[in-house]
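Missing here is one protein chain; the remaining ones are kept as they sit in the complex.
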Amino acid sequence: MSFNTFGRVFRFTTWGESHGPALGAVVDGCPPGIALGEADIQPWLDRRRPGQSRFTTQRQEPDQVRILSGVFEGRTTGTPISLMIENVDQRSKDYSAIAQAYRPGHADYAYDAKYGLRDYRGGGRSSARETAARVAAGAVARAVIPQVRVRAWVEAIGGDAIDDAAFDDAQIDANPFFCPDAGAAARWEEKMDAARKAGSSLGAVIACEATGVPAGWGAPLYAKLDSELAAACMSINAVKGVEIGDGFAAAALSGEQNADPMRPGADGTPAFLANHAGGIAGGIATGQPVRVRVAFKPTSSILTPVPSITRDGTPTEVMTRGRHDPCVGIRGVPVVEAMVALVLADQALLHRAQCGIS
Amino acid sequence: MSFNTFGRVFRFTTWGESHGPALGAVVDGCPPGIALGEADIQPWLDRRRPGQSRFTTQRQEPDQVRILSGVFEGRTTGTPISLMIENVDQRSKDYSAIAQAYRPGHADYAYDAKYGLRDYRGGGRSSARETAARVAAGAVARAVIPQVRVRAWVEAIGGDAIDDAAFDDAQIDANPFFCPDAGAAARWEEKMDAARKAGSSLGAVIACEATGVPAGWGAPLYAKLDSELAAACMSINAVKGVEIGDGFAAAALSGEQNADPMRPGADGTPAFLANHAGGIAGGIATGQPVRVRVAFKPTSSILTPVPSITRDGTPTEVMTRGRHDPCVGIRGVPVVEAMVALVLADQALLHRAQCGIS
Amino acid sequence: MSFNTFGRVFRFTTWGESHGPALGAVVDGCPPGIALGEADIQPWLDRRRPGQSRFTTQRQEPDQVRILSGVFEGRTTGTPISLMIENVDQRSKDYSAIAQAYRPGHADYAYDAKYGLRDYRGGGRSSARETAARVAAGAVARAVIPQVRVRAWVEAIGGDAIDDAAFDDAQIDANPFFCPDAGAAARWEEKMDAARKAGSSLGAVIACEATGVPAGWGAPLYAKLDSELAAACMSINAVKGVEIGDGFAAAALSGEQNADPMRPGADGTPAFLANHAGGIAGGIATGQPVRVRVAFKPTSSILTPVPSITRDGTPTEVMTRGRHDPCVGIRGVPVVEAMVALVLADQALLHRAQCGIS
Partner (left out) sequence: MSFNTFGRVFRFTTWGESHGPALGAVVDGCPPGIALGEADIQPWLDRRRPGQSRFTTQRQEPDQVRILSGVFEGRTTGTPISLMIENVDQRSKDYSAIAQAYRPGHADYAYDAKYGLRDYRGGGRSSARETAARVAAGAVARAVIPQVRVRAWVEAIGGDAIDDAAFDDAQIDANPFFCPDAGAAARWEEKMDAARKAGSSLGAVIACEATGVPAGWGAPLYAKLDSELAAACMSINAVKGVEIGDGFAAAALSGEQNADPMRPGADGTPAFLANHAGGIAGGIATGQPVRVRVAFKPTSSILTPVPSITRDGTPTEVMTRGRHDPCVGIRGVPVVEAMVALVLADQALLHRAQCGIS
């Protein structure tokens, strides 16, 4: 099946292929009266835009967003917001090789097995290019929940992690890796240059934190806040793991070590003395920062030939030339942020629906 | 909000609290003509049943399932299947302490913050007791996809992992830990006894494998197979992390190390030379075994007092006496299996809806 | 497919067959803190209960509802509310005739064509007995929107309509026909007696009015208030037509005749000078009374033999003996009310989700 809509009441639907004329998102259920223009969306797309450093794909796409509906005189009207981004730099190259052979690690074989045919140009619908539409929709989500700040960064590349003690929020946008640790950024530059030159690729871990999420958001049991975040993040290209709070590390702890003690807070809400839980209990936000970690596998597109087969089952070797991200996790940062914002906006409205307060 | 339905076309809705008269599930969208009786469901519930060893809660619940609708003369009719399990061993103890103080790490505070009131008896709706209904629904899912085998086990307790070389499928049901490694099971027995006596608790990692999943199942982009699995597993009580295939380990690899090369297979389908991807590419099954790993935090119920607050904001210390699982991950095994089976049954029908073949 | 859930955020799922052990509904998404007990639900079920006059089926069912979850100390908790009604008077008669021959006008053939098998006892899932679960769920809906009054009555039986000038609200519950016109009720008594003695049946038209619906409820474009009401009413057994406001009569009018002029009202809202629209414009409530009319066909169960076929295609004649409603429309009154209340409760929460006010 094809399910290209995400969300319960604040919903978005994306469409578009890597090499089609355009791609886009329709955002439905947005509250009315919110100030919104293309200028509110474009900066987020610009963060994700390819070709901004030698560490991302060299495809040149301006990724200019157009709002085609749902906004009138600078404010949302409550009707569907149609966002469109034209594709500009689709190279009209010969796709005959890729059309017949399956790139290992890519979705080529799976799409063919499912649908019996596929748009093989640049990966078609399975291309990470689709995430531009998510980032555009995510900008609308941010406008719906202005009290929340969603912030992501790269925590590790190829197994080389940042030093938490060196964390500096200002660094995140100061280097091409969204890296909060200047020392790690310097190391990653070398690491990435080496990988790039070798035609190799590297995996990455992204961390994301949402502050300002009020206690109460969450929709147990099957739209729990953590469950929705896991679905949202796992739907991003190349993602293979999601953790909330301490995640897998918590599985190695005892109950005493993992406790998040509470004390009376200043304003009647609890003051938590720890946040192993990542701000969520029973699927509901506790008011602490919501913390998510996301694992991106290394891009499957590498210059080393990998054994594969053709559509008719003949053995072949595939090496992927052309423009690609040597570490797709890097540009995953604005995408993770967008997905987290989209989940939170939906949960905000859901909470208001049932509990009457936002 | 409250969303107690899971699934797109094969859907189930659960209801019930830990200390209410009963709990249950309504399974909707099940194909007709499938042989189904209570005897097909009960064995899976028995695997999850509490009180079977000293390492799980001592609450005695027979967990007898009744089919109240949707089955006629031993076959499913295509109409909703109502499954009910009566609660038997709800101790009529005094809940006044727990009613007023928030147990740290539990959902007590979050439910109160959300709903303004809560059924505090045994955790109410947030109790892991609800997972009995999932296991019952999961048994129906298994009957829908008999070609698929879903099998889970405990991979680590408190950070002590099995030795992969010692993996023995026959061991899984031969010890109280669903442990495939007899040596690890022996170590865990000591470990768990120590934790139990200390009134402590331990986290665990569960691994699950589904074999027989045909290439093509999956519903990109926002109901991708991996995305649905992540949502399903993260919705289980105490789960804090989900991985597909190599998961976070893949983030430390290069593209060459993470490649899953393909060779022509015997029957026209590819023979994969590795399975880093865990059987899923682009959100669609590749035909390889589907592999999921799930992190369970240690039970928050411990005998060590933890600082907390009361409903009116007074500081207090909470220690949780009474019956609880010292390692909730153990009984998570049949629950993870059920959720994986439920996702796969739904994806099977979704695939048939769009692509016409099952 | 089988879709037994209705609603967007305030949702209910029904289950159960005519001759199974029980039937029920799970209501999900209900706001917390609402006073609710079985005594709030039972009176509505009692209005629909069979066997209360000679004009309805003689099956004796107490239709006692039990609340199995979602209510604690007399208040809703925000978690799913499970409602169950046991079947008591399923006669253990021989169903072999009905099992093999299709009753014309019933769902027998259609269910067989769809599912390949069916629970033929009393119509199984297609029996109007299922509507008891809707009425129970509808009682919860009423509690969610106490500001709204939903009131239905029978407007015509067998083509014999009430006199609008004789409309008396107090009459509706004073005769066995939910008839607001005492004169018509007297006529219908004769009419129904004649039909009953002849083993015949009669169709009916139900009218329903909801007052207190605030302007703004409605979810354009594909969950418009009128669209949801049409779906809700058309899902009731034997219903073949739905009108909003003037309905088909409006199609014969000119724009001048159909106008609903507005004047300034007392409290800042408009005072409408007519209500041809039935309280809905553009799928959104205008603040006027919401008016729906519903056509019920005559019960297909009649004593006159009707040509039919058996499962293996042999011609036969079917006459339906046994207990049935000679005018199913009569007991449709509480069912229509329930469905209208359920739609309105859902729309109330949807409106609050997006627009922040209830």
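Chains here go by letter, A, B and C, matching the order in which they are written, and residues are numbered from 1 within each.
Here is the rule we use: a contact is a pair of C-beta atoms (placed from the backbone, for glycine too) under 8 Å apart; a residue touches a chain by one contact, two chains touch by 3 or more.
What you see is a predicted model, and the numbers here were worked out from it, not measured in a lab.
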Residue of A:H106, A:R125 or A:K240 touching the missing chain in the full complex: A:R125
Selected residue (touches chain absent from view) among A:Q42, A:T77 or A:Q257: A:T77
On chain B, residues whose C-beta touches the chain left out of the figure: 8-9, 29-32, 78-79, 220, 349-350, 352-356, 358
Missing-chain contacts mapped onto chain C: 1-6, 8, 14, 102, 104-107, 109-111, 113-116, 125-126, 130, 156, 158-159, 195, 200-205, 215-224, 226-235, 237, 239-248, 250-264, 268, 270, 273, 276-278, 280-287, 295-302, 304, 306-309, 313-315, 329, 347, 350-351, 353-355
Residue ranges of chain A at the interface with the undisplayed chain: 1-5, 9, 11, 13-17, 20-24, 26, 28-30, 32-33, 66, 68-70, 72, 75, 77-82, 114-119, 124-125
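The rule is simple: only the chains that are shown with their structure count from here on.
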Topology of the chain contact graph, where touching chains are joined (line, ring, star, complete, other): complete
Most widely separated chain from chain B, with each centre as the mean of CA atoms: C
Averaged-CA centre spacing for the pair chain C and chain B, given as whole angstrom: 39
Centre-of-Cα separation between chain B and chain A, whole angstrom: 26
Rounded Å distance, chain A centre to chain C centre (Cα mean): 45
Where chain A touches two or more other chains, by residue: 8, 220, 350, 353-355
